[in-house]
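Of the protein chains in this complex, all but one are displayed in their positions.
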Amino acid sequence: MNETPLRVVLAKLGLDGHDRGLKVVARMLRDGGMEVVYLGLRQTTDTIIDAVEQEDADVVGISMLNAGHLTLGPRMVEALADAGLDVPVVIGGIVPDEDRPAMAAAGVAGVLGPGASADEVVACVRAAADTRS
Amino acid sequence: MVGKNTDRARGGTSEASSPDDRYRTLSGILVDRVYGDGPLPGEFPYTRGVHADMYRSRLWTMRMFAGFGTATDTNARFRELLAAGGTGLSTAFDMPTLMGRDSDHDWALGEVGRAGVAVDTVEDMVDLYAGIDLGTVSTSMTINGPASILLAMYVVVAEEGGVIRGDLSGTLQNDILKEYQAQKEYVFPPRPSVRLVTDVMAFTAAEMPRWNPVSISGYHIREAGSTAAQELAFTLANGFAYVEAAVAAGMDVDDFAPRLSFFFNSHNDFFEEVGKFRAARRLWARWMRDRYGANDERSLKLRFHTQTAGVSLTAHQPEVNIARVAIQALAGVLGGTQSLHTDSYDEALALPSEDAVRVALRTQQVIAHETGVVNTADPLGGSAYVEWMTDEMERRAEEVFAHLEGLGDGSLLEGVYAGIDSGWFVGEIADAAYRYEREVNAGERIVVGVNAFTEGDDPERRRLLRIGQDTEDLQRKRLATVRQDRDDAAVAATLARVATDAAQPTVNLMPALVDAVRARATVGEVVDTLEAEFGTYVERAVV
Partner (left out) sequence: MPGETRSIAELVAAARGSERRATARLLTLVERGGPPADEVAERAWSALGGRASSGATSDGGDGNGHRAHVIGLTGPPGAGKSTLVAAWTTRLVERGYRPAVLAVDPSSPLTGGAILGDRVRMAEATAAGVFIRSMATRGHAGGLALAVPGMVRVLDLAGFDPVIVETVGVGQVEVDVASTADTVLVVVTPGMGDAVQANKAGLLEVADVFAVNKSDRPDAADARRDLELMLDLSDLTGHGRAGTGTDTRPSIISTVATTGVGVDDLADATDAHLTAQVAAGALAGRREDRWRAEVRSHLDRLLLDASRSAIAGSLPASGAPGAVARSLSEGVADRLLGHRIPGDRTAGEPAGHEGGAAEGDR
């Protein structure tokens, strides 16, 4: 059966330059059979929205290491909604467990902490994609 | 201002008749200052250490990195650390500052004061070091792209407080090359950025003799996922690149090389780390003498700061990180480090809490005062395994140097530029990072608490440090006040001179930068001015 690969836009939002996690996740998703549109560093909600729209992405993955998740995560979700794009957002990075409910309440579809295995990463993105069909 | 001397720390025995009598094991056995023969610690090529007595004469500096919130918040943390026995300050800046953007810039939203302290103008720097005698305390500032601007601010703060620049001691990270390879905190393209580095080197060599103008850093290369051998090779290659750049700018190697310092990571693989540190010293000494013609012995001695591996810390069962940090710190000490930062066990979860920072500092104190490893210099020297590992690290680094020389037609500086331009460094590091993750995933590598021994994790018990949005609002207000109170004409005039000097590659930019920040130009304004002249760097490389 030829299941159509999921298309995932991966980006770092904001100024933080730590892209090790994003790169590893890109490869994990590729090896999980997904197509990763890699945007890399220093993206804004606008550049991410452009990419999501033109690439017709199924999921957006945002990585952040700088404790800005409570501000930037919900901001991304809002910006997508404002643009009329129904695309789930997965956040990766250092997100304390106690913040997860707040992130979920803000509409973030999935959170991946440090040390997530390849299987967890792929499953989280798949589950996020499933939330919108 | 260096390490607390072992004499005082050892209290009761410090007045003993023979000085060496103090160095006894727990059972009372007398220990020699060094064992073995053949180049000893303090002798070329310094494989065994840069000082003959190593930690007997001086402990490493316990330098704890701190910074969060506003300058006032960080200042309070600095004072606590000094009161708790810390012997040097290390400043972490927030992301907008590291990227040369002001707190009121669009990009700064959500990041002001979060991962470090926010500094927009000299006024913030005044608050940051309030009540601390800059003439006696050494300060390290972890900043790269805008390093020259922050150094200019430090000079102004000191001078406005009555301390002359020549009395200042400390370290500026100022290592821009590894930013293109690993940490990605750059603004301008590589060549004008390296010119800023060499301007700082020339300025401090002439006017701030106690200042270390560059801390050539492998730490971030390792954190980005490189192997130990890559960390060693890329870092030293960058060091040689700065040497070539400074010589090309007209400096004599012995005028600046004694003030170059290094910054390495200490990860879990204990003997590999020790071998890496030992190989680094040997390689540097030989290359500086034979390749770059350094004559001053101090130019040949590689001195380094160590930080334990943040990337090795796990969010699962975080208390286990205390053990990891202790072992990594021990590797740094047995590798002969000159200063050490130990990570806090909760760093994989959030910014470190005060309690966790204290445990990390106490870990160093246990190594220094309880384990006895400081009693003899290079206690691992002569171990067949350690010597072999040292040789192997050296061999692998030499392979990389040869590759880069090929890329640069005989020049390591040009080779490093070429490797950045083609994405070679980035690719090598990404490959290594992915290889490691796959091994962990496949269970070929055990990470305790993550893919083995996972029972017993309780996410409920930790109190985490939070930085609220109010910090950001407060910092923006402070910035607005400074903008309000300053003389705008003076700011414009000094920035115009920065632009003029930037356009002339042979002019040293530091005097113009000092004038601009003294007039209360912001970090962002100075960076914008330079960016107009130098351009903006965009990474082309992919995963």
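When the chains are written out, they are named A and B in that same order, and each has its own residue count from 1.
Please note the rule applied: contacts are C-beta pairs under 8 Å (C-beta built on N, C-alpha and C of every residue); 3 or more make two chains touch, one makes a residue touch a chain.
What you are looking at is a predicted structure, and each value in this text was computed from that prediction instead of being measured.
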Option touching the unshown chain, where A:L39, A:V108 or A:V121 are the choices: A:L39
Positions on chain A contacted by the hidden chain, ascending: 1-5, 26-27, 29-40, 47, 50-51, 53-56, 58, 84-87, 132-133
Chain B residues touching the omitted chain (full complex): 422, 538-543
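The criterion applied here is as follows: only the chains that are shown with their structure count from here on.
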Parts of chain A lying in touch with chain B, wherever the complex brings them together: 14-20, 23-24, 26-28, 38, 40-42, 44, 65-68, 71-72, 75, 94, 96-98, 113-115, 117-119
Contact set on chain B toward chain A in their complex: 95-96, 98-99, 101, 107-111, 114-115, 179, 183-185, 223-225, 311, 314-316, 348-351, 429-430, 433-434, 437-438, 440-441, 447, 450-451, 459, 464, 467, 469, 539, 542-543
